[in-house]
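== subunit A ==
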Amino acid sequence: MTDDPILIFESVVKRYGDLTALDGVSLTLRRGEVVCLIGPSGSGKSTLLRCANALDPVDEGRIRFDGHEVKSTESSVRLVRQRMGMVFQNFELFPHLTVLRNITIGPTTVLKLGHAAADERAKKLLAKVGLSDKALSYPSALSGGQQQRVAIARALAMEPALMLFDEPTSALDPETIGEVLSVMKTLADEGMTMLVVTHEMDFARRVADRVAVFDKGRVIEEGAPQEIFTNARVARTRDFLSHLGWHGEGAASVSKREEA
Partner candidate 1 sequence: MSFDWSIVWSSLPRLLEGAWMTIWLACVTMLLAIPGGLVLALLRLSRIRALAMAATGFVEFFRATPLILQIYWVYYVLPAYFDVQLSQIATAVTGLVCNISAFNSETFRSGIVSIRQGQWNAAYALGMTPANVFLRIVAPQALMRVLPALASTWVSLFKDTSLVSIIAVAELSYVSLQIRAETYRILEVLTAMAALYWLMGYPQAKLVDWIHHRFKVAE
Partner candidate 2 sequence: MDINIQPILQSWPFLLKALMMTILVSALSTLLGFAIGVIVGALRTYGGRFANIVLGFYVDSMRAIPLLVILVWTFFAFPLVIGHSINAVTAGIVGLGLHLGAYVSETIRAGLTSVRRNQMQAALALGMSPFQAIRTIILPQAVIRMLPALGSLCVIAIKDSAIASVIAVPELLRQTQIVAGKTFRPFELYTAAMLCYFILCYPMARGVDRLYRRLAHLGSS
């Protein structure tokens, strides 16, 4: 990790009609850093991710990615998205394409990479997420955990500078969550810059460099995971964690499914 910031949110405000989803969020992500966003449902975490690659335009404030402002003009947005991978809660694999084609469609249509080179890249990534044998399957033949691993490979195929994860395990069966988290852990260990919205507190505690706690569209607390999970300063953070059954370091904190 360096001190080199790659993604900066400056007082970002996002409204949907009367609802203020983001109420002045400022956050900085440095190159090589893993930041987890936690907090109650509807607190604005996922909205922040969608604003980062301009799937949702912001109403006020600024977002800077790698030194350039993320504007919502058509062509500049596409440049940002090419370098920012995103993984969705519901996988969103393309059901009419094979696993291999799901991974190569980005590089071939957007980066204009040749099919042979794209296939080779895809096969390496499939090996990395442990699904080499599924290259010619269609998404409907895969379990949720397998689909999400393909979705991660699809995002990595663009060779992004940054990965956004939007609750990547929330739609999974308990027994397949571990396989997805372990792929994410490997990525983090390799030095990938990651912004992760998650409800998996063990993952946040063990993998994140920093944790930001959201509530009602604001970051109410931010710090190293040890501080947040053992020694939260803000009362609402402690409330949120205890609602999840988290009572500080040690108690029920070692998840069985994530041992792998």
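A word on the picks: all candidates are chains of the complex that A comes from, given by their letters.
Keep this in mind: contacts are C-beta pairs under 8 Å (C-beta built on N, C-alpha and C of every residue); 3 or more make two chains touch, one makes a residue touch a chain; residues count from 1.
These figures come from a predicted structure and were not determined experimentally.
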Identity of the candidate that touches subunit A (this complex; choices 1 or 2): 1
Residues of subunit A that touch candidate 1 when the two form their complex: 50, 53, 55, 74, 78-82, 84-86, 88, 90, 92-96, 105-106, 109-110, 151, 154-155, 158
